[in-house]
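Since the structure comes first, as structure tokens, the remarks are kept for the end.
The chains shown are only part of the set, and none of them has been moved.
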Amino acid sequence: MSEQIQTDKTIAILNTQAPFSSAAGKEALDAALIFGSFEQATSLFFMADGVFQVIGDQNAESIELKDYLKTFSALEFYDIENIYVCAQSLTERNLTANFHLDNVQVLSNEEFSQHLHAHNVIYRF
Amino acid sequence: MAMLHIIRSSGFTSNALTQCLNMTLPEDTILLMDDGCYNLNHPMMLEAQFKQQELAVYYISLHASARAQSSNQSSFSAIDLDDVLGLIFKHDNAITWS
Amino acid sequence: MQNTLALVVTTPPNSNLTTTAINLVHAALNNGVKLIGVFFYQDGVLNAAKHLAIPSDEFQTLTQWQQLSSDYNVPLYLCITAAEKRGLSDELNQHELSNIDKAFTVSGLGELVELTSKAERVVQL
């Protein structure tokens, strides 16, 4: 296994679950960071309850959970800069565009779908 | 018999909230716990409370704040796990909607 | 007269839902409620897995159950039928080979009947 994998594939990690009650969010982020570390073109998508992963003012430690949300800051280090959030999912959940990470792009359903379609491989969590 | 409904999942992802609200009777109590706190602002929760004013609704304060969730419904009461034990014994039975 | 409670745990150890169950056990102990037993069923049986490797800075579910058993004598009953379908086994040659932690009592569903019958209230978590 080499750090130099030749590929021009684009990878989408699609998050659809809330952060704390299942391992899905953390395992999605683990995968994203590994793809990034192998210099694969990787984008993160958040829709449905997945948007609860990116909103600000959460406090995982208060419920005795190691705050994996802090690990999102490592995305930048691996040049994962495409972070897309579904506007409709935010609105349905009465959430404002207050995020704990930078570079978030809030997209309409149509734009979100088009960006998703533009990736070669999509992993949904 | 008065029933305690413990909701532990988001009504935006799972059908459990709908199932629960289909089963509540006026003397029942709803407790939002864990991801159930995401329902604090769910339209169905607000509608249920509006339709059945007697329905008591509680939520675990710590579980809501950890998730950056809050309620502006004065009739929804923030409680802790000690209070949950009181609710368990005050009611005749309980269903957990995970 | 002291209130008696039985809990049925159906959530796996790597979920924060299980942390809540553990905290509810502590709340019961602190409030003079007699916890007559915790029954592990469905995916909850994974809590009894001996070889769980959770990073030391994360919530140590197994350690918590062990302490509830040793320090507070909370009986922990494992449904062996559900456990065997999820990779746990008490039928290995020697005790050392078992992958079930010894804080848990290997039981059948009959134990759930007992607990349900004896406790004033039962809560499924």
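Observations, loosely collected:
By written order: A, B and C. Residues from 1 in each chain.
As a working rule, a residue touches a chain if its C-beta (ideal position, glycine included) is under 8 Å from a C-beta of that chain, and two chains touch if they have at least 3 such contacts.
Only a predicted model underlies this, so the values are computations on that prediction, with no experimental measurement involved.
Across the entire structure, the chain copy numbers work out to A x2, B x2, C x2.
Methods note: only the chains that are shown with their structure count from here on.
Taking A-C and B-C together, the chain pair joined by more C-beta contacts is B-C.
Computed centre separation for the pair subunit A/subunit C is 34 angstrom, with centres defined by C-alpha atoms.
Subunit B and subunit C, compared by their mean Cα positions, are separated by 25 Å. Shown for subunit B are the residues that touch two or more other chains, namely 8, 34, 63. Of all residues in subunit C, those that touch two or more other chains are 16-17, 20, 23.
On the side of subunit A, the complex with subunit C involves touching residues 20-23, 63-66. By the touch criterion stated above, subunit C contacts subunit A in their complex at residues 14-17, 19-20, 23, 55, 57-59.
Against subunit C, in their complex, subunit B makes its touches with residues 6, 8, 33-34, 63, 80-82, 84-85, 88-89, 93-94, 96, 98.
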